[in-house]
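Note that this complex is displayed minus one protein chain, with the remaining chains in position.
Which chain is which? They are A and B, in the order written, and residues in each are numbered from 1.
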Amino acid sequence: MPLGSVVFAFIAGGLIVAATGGNPFSAYAGLICGGFGIGCTQGENPALQISNTIVFLTPLITTGVAVALPFRAGLFNIGAEGQLLAGSIACTAIGIKFSTLPTPILLPMVLVGGMVAGALWAGVAGVLKATVGAHEVVTTIMMNYVAQWLLRYLIIGGPLQLAAGTSKSLPIGPGARLATLLPADNSLIVFDLPASVYRVHTGLFIAIVAAAVFAFLLWRTTLGYEIRAVGQSQRAARYAGVSVRRTIIVTMLIAGAFSGLAGAVQIAGVDHNLTDKYFSDTTGFDAIAVALLGLGSAVGIVLASLLFGALHAGGSVMQSDAGISSNLVLVLQALILFSIAANFLGAIRQLIPGLRRPPSAPRPETPSAALMTEAAAAAPDVTPPK
Amino acid sequence: MTAVSDILHLLVTANLWQATLAAAVLLLLPALGGVISERSGVVNIAMEGMMLTGAFFGVVTDLAWHNPWLATGVAIIAGGIMAGVHAVVSIRFRADQIVSGIAINIFAAGITVFLVNRIYGIQDIGHATQNELLPNFNVPGLDQLPFLGQVLFQQNVVVYAALILLVGVHIVLFRTRLGLRIRAVGEHPQAADSAGINVYLIRYGAVVTSGLLSGLAGAFLAIGVSNTFVPNMTDGRGYIALAAMIFGKWTPFGAFIACLIFGLGEAIYANNSIIHASPYLLSMLPYILTLVVLAGLVGRSSPPAADGIPYVPGSE
Partner (left out) sequence: MRMGQTRLRLFGLVAVALMLAAACGGSSPSTPTKTYKIGLVTDIGGLNDKSFNHLAYVGLQKAITDFKVQGVVKESKTGDDYVPNLTNFASTNYDLVIGVGFLMQEAVGTVSGQFPNVHFAIIDGAGTDAKGNDLKHANVESLYFREQDAGAMVGIISGMLEKQGKLKNNKGVISAVGGVSIPPVNHYIAGYKWAATMEDPGIKVLVGYSNDFTDPAKCKAIAVGQINGGSDVVFQVAGGCGLGALQAAGQAGVKSIGVDADQKDADPSVIASALKKVDVATYTAIKDVVNGHFPGGALTFDIQNGGAGYAVDNFSLPADIQAEVTKVQGEIAAGTLTPPADIPA
């Protein structure tokens, strides 16, 4: 079904390209070359393209998990972006402040610091939801903006600014950095290019571990059971002795920690300092699509991250090879979201007589829709404290 | 100390309040749309995308036909079409309304720039001339009133329209049968259905109306306040409008007061280069205020009971 949604989005996107006078086939050829290094016509280096895709997909996995976990509890975390920024801010601040410490001490410090900051950021939404029933969608949107402006303040005129007139921070200490898989060496030639162009870093493994932790937590622990119980029905969960309030707060804290980790890894593994490029970061929003497309499972999230990472990397090759604005990628992402959310394919199948399901079969619902419905229906149960 | 007195001095100038009202209206229109949509039970976080789409098609039309009224009509319809997509997806397909809203916003951001590229190449999209813009209008007589004349009666036509719409939406929602039906559908669709109200029709109407209003806001932004399209020119206003709607507890006048507060903040900042606080910290304020309101520190704010829940006939 998710695969069908992707196909649907690409067909619709192709029609948009064709309708505006472009060639959808060359556009998609560019995307595939840019994303996977396959079928390149302009001499692009396949290893480099794949490396770029991996760099893009790494934070998507961790933030995808940060959206998917609350989904299971019936919570919609739109705040992964703000939590990611909080994590990257904390990582940078610690990495600068203690820049002389050695890796075994400093690296865990910056990563844990990022997780704590992300957890706090999401925790605000969790606490407000659990205590006064404030809708987490709204609170996390607000927290996203607060993080955005805080970041601007910190690196433009604030305490983290490198120097007057700049919009960046100092780099973090060498001990706070994650190693790249290949040495960052300009003279070592790997696959015809200097080794330093391949920016894949050990954060990839952290992301995969995060996905595994997510799966383990959800399916093999008591907390995971409680999260799923709350997501299915708050009322039933309460009868089963689960503290709904506590579960909501803990879920958001963990989700925030995942996002914060993604932000910290991005600083420690790729950028090494906070810069104005974080003003335009969209990882936490792409993560929503990743979590939905991955159907909330760890493997699904990794695969969906691969697709979105490839789309991101492919956009620029599509533009240079096919002359199609890389903004088409945004359109495709939106179409994928629509298609998953609305389950167009299910509806189309219903229209075709041969494929119609027996009338008694319940209408298939997307996981999020079902969860959201439950969550919203159960919301009045969260009573404010006396 | 001088900074404080400067601000106090500023607060008694008509210029400041004139600017406040204009800034507030840019937020009010999408906020009213949000109120209507959510009162009917459909969550709408897509005002940003609808507004941006309206702004884009408004400018394209205005540049092609040199008629701001036609352009505004097109902008309103464009916003309405985006809202129609949201409505079909969330009502007919019972999709997650938040996912659909996010998709609309991403789609609008992508498709507008994509189309700018396809239609205009890298050429400048162009600028509407003064008489191709939505005009300012001074209400004869009243505009000469001291203070109030400038604040209330020397504004863009859209400002007057928005204030009329504000009163209109309030009256419709709380003083008419239609409003009663909209609220019933948002609070308890099953009961409304049993009472013979067409839940789907009401919700379609409400969501599309939110798009029409957001489209008008887009037109005001692009060919009233400004005279061209700049990618992402809505700059998060749809989200601030969402905040204003919650701040105002899902009522038109409550939302209006919130818009005025946010607009005042913008106007004070714009009119004063003396404030020494970081502009970035000041920019956080609307969001933090909204969180404070949500936290119940300023009284409780809760959405309509069936907000966000797709209606399935016969279910409970």
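Everything below uses one rule, namely that a contact is a pair of C-beta atoms (placed from the backbone, for glycine too) under 8 Å apart; a residue touches a chain by one contact, two chains touch by 3 or more.
The shown structure was predicted, so the numbers you read here are calculated from the model rather than taken from an experiment.
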Option from A:N45, A:T202 or A:S233 whose C-beta touches the chain left out: A:N45
Residues of chain A (touch criterion as defined above) contacting the omitted chain: 34, 42-45, 48, 52, 55-56, 152, 156-157, 162-163, 165-168, 170-171, 186, 193-194, 196-197, 199, 272-273, 275-282, 312-313, 315-317, 319-320, 325-327, 329-330
Contact footprint on chain B, counting only the chain that is left out: 13, 15, 19, 22-23, 26, 113, 116-117, 120, 122, 124-127, 129-130, 136, 221, 225-228, 230-235, 266-267, 270-273, 279-280, 283
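Just so we're on the same page, only the chains that are shown with their structure count from here on.
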Inter-centroid spacing, chain B versus chain A (mean Cα positions, whole Å): 29
Residue ranges of chain A in contact with chain B within the complex: 16, 20-22, 76, 78, 124, 128, 132-135, 137-139, 141-143, 145-146, 149-150, 152-153, 156-158, 285, 288, 292, 325, 327-331, 333-335, 337-338, 340-344, 347, 363, 365-366, 368-369, 372-373, 376-377, 380, 384
Of chain B, residues touching chain A in the complex: 43, 45, 85, 88-89, 93-100, 102-104, 106-107, 109-111, 113-115, 117-119, 236, 239, 242-243, 246, 278, 280-281, 283-284, 287-288, 290-291, 294-296, 300-303, 305, 307-310
